[in-house]
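Omission of a single protein chain aside, the complex is shown with its protein chains in their original locations.
Note that the chains are named A, B and C in the order they appear, and that numbering of residues resets to 1 at the start of each chain.
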Amino acid sequence: MIDFCGLQLEHEVINGSGTFDAIAARRAFGAELLDRFPFSAFVSKTITLKPRAGNPPPRLWETAGGMINSIGLPNKGLAGYLEHDLPQLAELPVPLITNVMGSTAEELTELAAACDERPEIAAIELNVSCPNVATGLDIGAVPAELERVVAGVRPATTKPLIVKLTPNTADVAACGRAAEAGGADAVSLINTLRAMALDSDGEPWLGGRTGGLSGPAIRNVAVAQVAAVAAGVTVPIVGMGGVQTGAHALDLLRAGATLVAVGTESFRDPAAGGRIARELREKAANSANPFA
Amino acid sequence: MIDFCGLQLEHEVINGSGTFDAIAARRAFGAELLDRFPFSAFVSKTITLKPRAGNPPPRLWETAGGMINSIGLPNKGLAGYLEHDLPQLAELPVPLITNVMGSTAEELTELAAACDERPEIAAIELNVSCPNVATGLDIGAVPAELERVVAGVRPATTKPLIVKLTPNTADVAACGRAAEAGGADAVSLINTLRAMALDSDGEPWLGGRTGGLSGPAIRNVAVAQVAAVAAGVTVPIVGMGGVQTGAHALDLLRAGATLVAVGTESFRDPAAGGRIARELREKAANSANPFA
Amino acid sequence: MFGRRACTVVERTTYGPYVVVDVHDPDGPAPAPGQFYMLAAVERWGGGDGERPFLPRAFSVLRAREGRLSFLFDDVGPGTNRLMDLDREDELWLTGPLGEGWRPTDRRPILIGGGVGIAPLVALADTLDAPEVLLGFRDAHHAQAAALVTQGSDPSVTTDDGSAGHHGLVTELLPDDLSGVELFACGPPAMLEAIRRLGVPAQLALESGMACGFGACFGCVTPLAEGGYARVCVDGPVFAAAELAEVPAH
Partner (left out) sequence: MFGRRACTVVERTTYGPYVVVDVHDPDGPAPAPGQFYMLAAVERWGGGDGERPFLPRAFSVLRAREGRLSFLFDDVGPGTNRLMDLDREDELWLTGPLGEGWRPTDRRPILIGGGVGIAPLVALADTLDAPEVLLGFRDAHHAQAAALVTQGSDPSVTTDDGSAGHHGLVTELLPDDLSGVELFACGPPAMLEAIRRLGVPAQLALESGMACGFGACFGCVTPLAEGGYARVCVDGPVFAAAELAEVPAH
């Protein structure tokens, strides 16, 4: 068992927000999904106060060793999530982390307060980093601003509060320290890198014009950012970015993470989370002190 | 002919600083290098005031669709460059752009002033973005600081001054505007993304601990950053990052660049620059208005 | 069945420019016509044009019998290119069956397929009794794939260049009177959009760029008539024409 902010988790591997829809997956794969649930905690897609339809298609572009998405955070809004999704997500065999986003501290506070009331929700992740939505700069990109936002949200909940940092910043270590100073119980990183693809006519391919790069292409950026943040914070870290194997997960743990999240690899292998957790366990069994 | 800050160039393709050593290549490939010189202008490695040995090896790590380098800017120093390299670089059939780096505006000014005196040098590129050297944050990462530095260097030379931006920033568009406001005649981007690789024991593989990610893995980050900068500056842009083909070069031109630089692809195909220029020409011939 | 599984290629056949690959899938659930699978070669997935493919690719099941699945491939990029290179003994990652296939109807079915889009219609025809089948192709070379329809009467064929069958668009073969008819269509977006605009009962099997195929990424959406978007992979790929706002060009 891994202790993560007081949650007792079976193993180190969870999902990245927005990269696994447990409700749709249960429809596609049946009950076997719950028997072999790949993650030790489930992170919801990002929820916003109001419902969002998301960006117009096309929303995907494949790159060398990765992909760009401009999904645009479609979701049913807070009320729709609590009413329709939460009862189904509560049936999952693992703790639920709800990821929320707002463009102001007030919105985020309202979201956090609503989640705080629901016992089905074990922890809250603040997405201060999504590069897909046109709010100008990410609110998490400037350390002082980030600390103010987190400090504003903090009183709204006693549940563990994870701040998902943006990688599109000059100094991610300073952002990590700011999140901790603002009262975060944990930080998670990295979110996608801002990227763009043009079609053969030179027009933006993606309906949202720009999108976020994920997958193996960003793996070593993730290792660098996790190591940089780990050097400056004492709270636990959820590391992610391009993890495909237990060896990749181990890299992030060794760089300073307590948990590892799998995103894009689940698209290639729906059960990747479980496989990676198993590979990690095998590595641990084969080595006296694998995390040294 | 392409007009770039008053230089008349044969085609749109130059090299990225530090990715082609014309002197060593002439030794390896003989006179044929000069007959078929792949670039329309040659950019030197980064030169610093004092000689530097560079980082201890290993300096390279291969990634999915790219590589990380932690070369650490080895160079003979300004005096060594002017005495030993400049006479040989002056024999190249194309204009020479000298790339310089310093950790303060004063150092950069001294470097620019020394280059200004040498007629063999057609233009100066300021590297304010190298993530490999431990100076804390890149001096180019904060727009106001960048503008101050560029404005400090500007009076030291009448030659075209190109500012090579750092991609490791929250707002590259603001950095581009700052460089222009400080007096840059052009901006170039993107430099490598900060990245890290661990060996199988979990120790940093690279002698410099962290390094810079280049190649196809960063191509779509480059397209996004070039487009973002192009929207805010009037000076010409040198676009680079992961260019392997004429189609990739065309993407950057359409995103707003005037020239395209090739880096990592020259390692795979030493004559890549010439091939890409040819592919661009063929695309132009096959299309009424390819740059529309 | 949760997760992907490695299956072995047991046969490879060509039909003009198309390739049919059969794989042995003894343990997978039987697919319904119109469902699809996400496929990726176990070896050498990557290293093609633009260092791709990276993600798996979606393919309709062409035919399924006795633990054996057939897929029809058209070479349009690095993914299909690699899959068409598969040969006996090679291994394939396979996730599926996925999505909602064709829905049964009491109306008279007419099946209309364009190009590689005939795949899910072949699967459907296998379950019907001598349905009417109309197929459009680029030219006679591509039209060789019409031989895949083995159930019932010969399909009617059109080609863009007139080199086989009727010279023109496959939609030109539709009867003027469509009352009592339900159309089942798959093919290029322009063809599906033309059928949607007919305003008659029709089921359209859409294509869309997909990353996951099981509802995880929200990348494959298509706009709905009522506003908003549906995921092609879990809400489709077969949609009632009336549900759709349009059939997007890509």
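Of note:
Criterion: a residue touches a chain if its C-beta (ideal position, glycine included) is under 8 Å from a C-beta of that chain, and two chains touch if they have at least 3 such contacts.
Remember, it's a predicted structure, so these values are computed and weren't measured experimentally.
All shown chains touched by the missing chain in the whole complex, by label: A, B, C.
One of B:E10, B:E145 or B:D269 touches the chain omitted from the figure, and that residue is B:D269.
Screening C:F54, C:F73, C:W93 or C:F137 for touch with the missing chain picks out C:F54. Interface note for the absent chain: among C:W45, C:F59, C:F73 or C:W93, the touching residue is C:W45.
Along chain A, the points of touch with the absent chain fall at residues 65, 216. The chain not shown here touches chain C at positions 44-48, 51, 54. Mapped onto chain B, contacts with the missing chain fall at residues 18-21, 23-25, 27-30, 32-33, 35-36, 45, 53-54, 56-60, 62-67, 69, 71, 74, 215-216, 264, 266-271.
Methods note: only the chains that are shown with their structure count from here on.
Taken chain by chain, the contacts link every pair, so each chain touches all the others.
With each centre defined as the average position of its C-alpha atoms, the distance from chain A to chain B rounds to 34 Å.
The set of chain B residues that touch two or more partner chains comprises 65, 216. In chain C, 50-51 are the positions where the chain touches two or more neighbouring chains simultaneously.
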